[in-house]
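Not every chain of the complex is shown here; the ones you see sit where they belong.
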Amino acid sequence: MKLGVFVSDFKLTVDTLDRLKAEKLGLILVQNGVYHATTKENGKASSLLEKTPNLYALSDDIQIRGLKVTDVDKRVKVVNYSDIVDLIFNDYDKVAWL
Amino acid sequence: MADVKLAFIVQKPQYKGETSRLAITHAISYQTVEILLEDGETVTPKLCFIGEGVLGLQKGQNAMELYGITSTESHMKNTLLVDLDVLVCKEDLDRYGIPEDAMPDADEMGADKKIQVVPFTEIQKAMEEAKHVLFF
Amino acid sequence: MGKLALGCYPGLVGNMSYDFALKLADAAVSKGHTVSIWFSGNATGSVKSHQKHLKDYSTGEKHLLALVAKGVEICTCEACTVARGIQKPEGIEGVQWNAMHWYLGKIHAADRVLLIGGE
């Protein structure tokens, strides 16, 4: 399956995510999930960013927090709501909010 | 699209919040959705429990006596009575030391269905086969 | 164009998961997709009319009305709503009231389903 997963918390238990398998896995970082893209803990980027090359973070949720798009890890594509609609319909056949 | 298969994945424990309970009641409502669909159209959820979601299933719950609410155990019996597939992740039961025979059944109410304790790969398969996955 | 069936459980105003659902619905309908939203659990509290729009809350009644006007079908779980003391005449106009199978019906027809759980 092609599965797009919305990650809305920073220190979410990643148990579920660790076990999920998909031919194509996308992670869409929203709300506090955007910290995975912008924030290094003890100098180390979030391990979530290694799970898949298909990484997205919601621009509004970056900016509302006073973070800058330049803070975002290079592996992560910054998207808006309209882009997310296209991801849902064009890139993934199932989507989940963990 | 006569039948639409769904995978309901419950990962939150029962009782603190509402989400994990609403997963069960929403699954049960598959039984009455036909009034909204064309002839021959159906929706078939599989109800799967993983992670901490397996914690709230044990037999012997006292929700009605203590809090005046329907227990998850009772909701699970209804789920079996309406013939839904219920999959519980074996690795997670093992991880938390919960024996398989602690799972509720609805034998005394005449249900044929049983809760199926399965490896996570079976739950992954349910997600693959489903048209949509819903995480609770 | 596609059909999107959103489910939203957390809420109401004040919780930004709820806001996400509304903003995503708006973006999808603006692109020509058909969108439905199902409220259950705490999110059902958001269908009460006469909400005062304060600056600590992102969305609410006026956004729901705007979505309804754009053709988004919105339905609240009747049991969850009356449990919160909200009766149908007090609800926001244009929002439907139904049982849980309404959502399963929308899911049947949908190309994509996103359920936002949590409280």
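Chains here go by letter, A, B and C, matching the order in which they are written, and residues are numbered from 1 within each.
Just so we're on the same page, a residue touches a chain if its C-beta (ideal position, glycine included) is under 8 Å from a C-beta of that chain, and two chains touch if they have at least 3 such contacts.
In this text, all values refer to a predicted model and were calculated from it rather than measured experimentally.
Colleague: Stoichiometry of the whole complex?
Modeller: Stoichiometry of the whole assembly: A x2, B x2, C x2.
Here is the rule we go by: only the chains that are shown with their structure count from here on.
Colleague: Looking at which chains touch, is this a line, ring, star, complete or other?
Modeller: Shape = complete; every chain linked to every other.
Colleague: Can you name the chain that lies farthest from subunit B, using the mean of each chain's Cα atoms as its centre?
Modeller: So the farthest one, by centre of C-alpha atoms, is A.
Colleague: Looking at chain pairs A-C and B-C, which one is connected by more C-beta pairs in contact?
Modeller: Result: the pair with more contacts is B-C.
Colleague: If you average the CA atoms of subunit A and of subunit B, how far apart do the two points sit, in angstrom?
Modeller: 28
Colleague: Measuring centre to centre with CA averages, how many angstrom lie between subunit B and subunit C?
Modeller: 25
Colleague: At least two partner chains per residue is the criterion; list those residues in subunit B.
Modeller: 132, 134-135
Colleague: Quick check: what residues of subunit C touch more than one other chain, meaning two or more?
Modeller: 112-113, 115, 117, in rising order.
Colleague: Which residues of subunit C touch subunit A once you look at their complex with the stated criterion?
Modeller: Against subunit A, subunit C makes touches at 2, 4, 16-17, 20, 23-24, 26-28, 30-31, 33, 111-117.
Colleague: For subunit A, which residues are in contact with subunit C within the complex?
Modeller: Contacts found on subunit A: 6, 8, 30-31, 60, 80-82, 84-86, 88-89, 93-97.
Colleague: Under the stated contact criterion, what part of subunit B meets subunit C in this complex?
Modeller: Touch list, subunit B to subunit C: 1, 4, 6, 12, 17-19, 22-23, 25-26, 29-30, 32-33, 35-37, 41, 43, 45, 132, 134-136.
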